[in-house]
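Handing you a structure now.
Of the protein chains in this complex, all but one are displayed in their positions.
Just so it is clear, A, B and C label the chains in written order, and each chain counts residues from 1 on its own.
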Amino acid sequence: MEHMNSNKVHVSVPELQNRARLLISCPDQSGIVAAVSQFLSDQGANIVHSDQYTMDPAGGIFFMRIEFDLHESSKHLAAIQSDFATLANPFGMRWLLSPASHRKRLAIFVSKEDHCLLELLWQWRAGELDADIVLIVSNHLDMKTIAESFGIPYLYVPVTPETKAEAESQHREAVKLANVDIIILARYMQIIPPTFIEQYRNRIINIHHSFLPAFVGGNPYAQAHHRGVKLIGATAHYVTEELDGGPIIEQDIQRVTHRNHVTDLKRIGRQIERTVLARAVAWHVEDRVIVHNNKTVVFI
Amino acid sequence: MEHMNSNKVHVSVPELQNRARLLISCPDQSGIVAAVSQFLSDQGANIVHSDQYTMDPAGGIFFMRIEFDLHESSKHLAAIQSDFATLANPFGMRWLLSPASHRKRLAIFVSKEDHCLLELLWQWRAGELDADIVLIVSNHLDMKTIAESFGIPYLYVPVTPETKAEAESQHREAVKLANVDIIILARYMQIIPPTFIEQYRNRIINIHHSFLPAFVGGNPYAQAHHRGVKLIGATAHYVTEELDGGPIIEQDIQRVTHRNHVTDLKRIGRQIERTVLARAVAWHVEDRVIVHNNKTVVFI
Amino acid sequence: MEHMNSNKVHVSVPELQNRARLLISCPDQSGIVAAVSQFLSDQGANIVHSDQYTMDPAGGIFFMRIEFDLHESSKHLAAIQSDFATLANPFGMRWLLSPASHRKRLAIFVSKEDHCLLELLWQWRAGELDADIVLIVSNHLDMKTIAESFGIPYLYVPVTPETKAEAESQHREAVKLANVDIIILARYMQIIPPTFIEQYRNRIINIHHSFLPAFVGGNPYAQAHHRGVKLIGATAHYVTEELDGGPIIEQDIQRVTHRNHVTDLKRIGRQIERTVLARAVAWHVEDRVIVHNNKTVVFI
Partner (left out) sequence: MEHMNSNKVHVSVPELQNRARLLISCPDQSGIVAAVSQFLSDQGANIVHSDQYTMDPAGGIFFMRIEFDLHESSKHLAAIQSDFATLANPFGMRWLLSPASHRKRLAIFVSKEDHCLLELLWQWRAGELDADIVLIVSNHLDMKTIAESFGIPYLYVPVTPETKAEAESQHREAVKLANVDIIILARYMQIIPPTFIEQYRNRIINIHHSFLPAFVGGNPYAQAHHRGVKLIGATAHYVTEELDGGPIIEQDIQRVTHRNHVTDLKRIGRQIERTVLARAVAWHVEDRVIVHNNKTVVFI
């Protein structure tokens, strides 16, 4: 399936060649915006978007996202980062400065449901996902042909209680070899072990098929049907050690009625899941999300 | 405030003078629709709307709502009801046949938040609520002036742990005297005792300020803020013995962001609460809701 | 791409083997529901869903949709249809009685944008679209590989001012040969000639990329951007001789902001278009839509 070959989509959008993004969080104090914007101005950068939020004006946390254009910014990145560190340290900043041209590398974990995977693949092929999908991992063989049609390596790792440890070690090695930045659990129905979570802290995105915190755990659509809710939802969140308890990135819902059986809820839910996951992934790869106290600040 | 006087709004819409509604539920079997529609045809009725739902074609429950026009139906009501009982019994039907001209009588219970009460009063005055508000009950004095400006009796019953039993007895007497059909808890922050619930089974509607079953109990907006959800909601449900566990009639949500403090959630939530409660009340008074197994069938 | 082979999806859902649907419209009069439901009862049918709407109780049009189960209904279809005609004629009914097991045959017309086509293919493969996609027609070659990967014949008919008549004749022949019931214009950017519209009256569904009647004609997203709207939409409608003027089946919208360029509106719009078109197609193939006076009655 040549037309789906991924070569074409790896080219970044031309207008983003000089674009870079800066994410900052630190204790609030007067003068942060002035210092940061002066720094960028001194570098010759032009701020294209900026967005800022202070949790509580009296002694809260300051969060900021700046998108700027700087001629050949990716070439001078190391120097800029080094200079920025000097500014950042006195403010106690946690920060991330990344050129838009450095596309993030995604691994997608999937089990038997294909809708979330397909949505990401379509958006990627349509040039709507500003990242590279470099690996698909599954405990089943169902998606192998799809992966291959998009020219993406497919790692089949069956998981049983006995092979769990071995499977994790295969996962680790594969994502390391593929130089993966972000892991997407696109309806991957296995628990991620704590060591893996620790290593990819705030970089594993899961889609849960309920409007969290309602219906944590298994069979959320059956739970929703049993409770008789009038809306069903989906939640994209970072994976933490607490099941379905991590920082929520995005949620959405659809209206349902008494006429909808559990199979209907699953069908309607698939539409929500793929949309919500795709939004969360897009925001993450565009450096729009900061995690603080198990919650997210999302600059959109 | 003479213009708000309720005299004018008690007049039913003229086109509804001959309108009646029939609600049915029974074990499914062949021929129910034929029997019922033949019965109505024999009475000279014209079916204006009908809606039907079978839970499971193989041995499930059958639900139906029919709206029909029958000349001077309210005059012959007793005769029609008696005849219909003969038809209904062999099918094992639970049924309700009520003329639209028999407006239901509402008591609204309220504490200190006025938005839900005001919404119902406004819809009532605008002729959008097809019922009569005959009593307002509160454990505070805050809404007394509003109630009086609409010409509605206001019963002030303070509730303390000591006066709880006495309060309940006052409530009982008042709703009985006022011949109340439905009780609306429009942000009434007191627990309703089981005997009262039993007496008004599926006729007490509460608005809970969360997207149930998430955030049961107190301070749901604070809970929502703490969990970092991206949508907040409200739920209208019939009151049962289980706190916030009764059959859900309607739910809706609004999008929120990290910028929204708990006070913002409360403000945004007030808009959802009043809309959701008003919809649920409208559906109930128009005989659109059937309760089955702690869930609702809502014909809209 | 064997896994995408359509053989598997042609099998109807087992529970629908005995299901049939009846669509009726006629001048309103007393006794229609009784007559129809008695007829079905006499055949041994069990009504599973029924929905009815009367445009104006005083002398309006009556519309009804009934879903019923009848053992081996498709075998006796001709006899039932013949009997029903006897009942229908005195009422002046326009009616359609079709077994759910008779899957409709779709032709999809497409130009260069793939999102609407992909959505329909995906829903079809997932078993969510209760019809068969038997032909894809395009004035470009872009979708040929996709069509082939799904095992669907692809007819490439380039259209120029000179070849318009010849193209139409090719289209006619192809849809006739493929025994097509419904034509879906999935972002097909050519005008459909009146003779073709006449032949497939109320059976050609187009997706227009605006919230009609706003932004009729070309470049609706550019028009929307120029006007500065805060919501953009899409509209699925039956094709008539008036450009973008046919009966609306479904519409939906998404929120946009001043930050969104025309390219953003197109990207956001693609999500709305595919959802709205897929809903409209599903409702049509499930016999849920009746057209009356350039408007639709949609029983959902």
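Basically, a contact is a pair of C-beta atoms (placed from the backbone, for glycine too) under 8 Å apart; a residue touches a chain by one contact, two chains touch by 3 or more.
Treat the numbers as computed from the prediction; the structure is a model and nothing was measured.
J.: Which listed residue, A:V48, A:L141 or A:A165, touches the chain dropped from view?
T.: A:V48
J.: If the hidden chain were put back, which residues of subunit B would touch it?
T.: 1-4, 49, 114-115, 118, 122, 126, 128, 142, 145-146, 149, 259, 267, 270-271, 275
J.: Which positions on subunit A touch the chain that was left off?
T.: So the residues of subunit A touching the missing chain come out as 15, 28-34, 37-38, 40-41, 44-54, 57, 69.
J.: In the full complex, which bits of subunit C touch the chain not displayed? Write them out.
T.: So the residues of subunit C touching the unseen chain are 53, 211-215, 227-231, 233, 247-253, 257-259, 294-298.
FYI, only the chains that are shown with their structure count from here on.
J.: Based on mean C-alpha positions, which chain is nearest the centroid of every protein C-alpha shown?
T.: Measuring from the global C-alpha mean, the nearest chain centre belongs to C.
J.: Measuring centre to centre, with centres taken as mean CA positions, what chain is farthest from subunit A?
T.: Of all the other chains, the one whose centre lies farthest from subunit A is B.
J.: At the place where copies subunit A and subunit B touch, is the share of residue numbers found on both sides over half (same) or under half (different)?
T.: Same, since most residue numbers here occur in both copies.
J.: How big is the gap, in whole Å, between where the Cα atoms of subunit A centre and where those of subunit C centre?
T.: 36
J.: Quick one: report the Å distance separating subunit A from subunit B, using the average Cα coordinate of each chain.
T.: Computed value for the inter-centroid distance: 43 Å.
J.: Residues of subunit A touching 2+ other chains?
T.: 259
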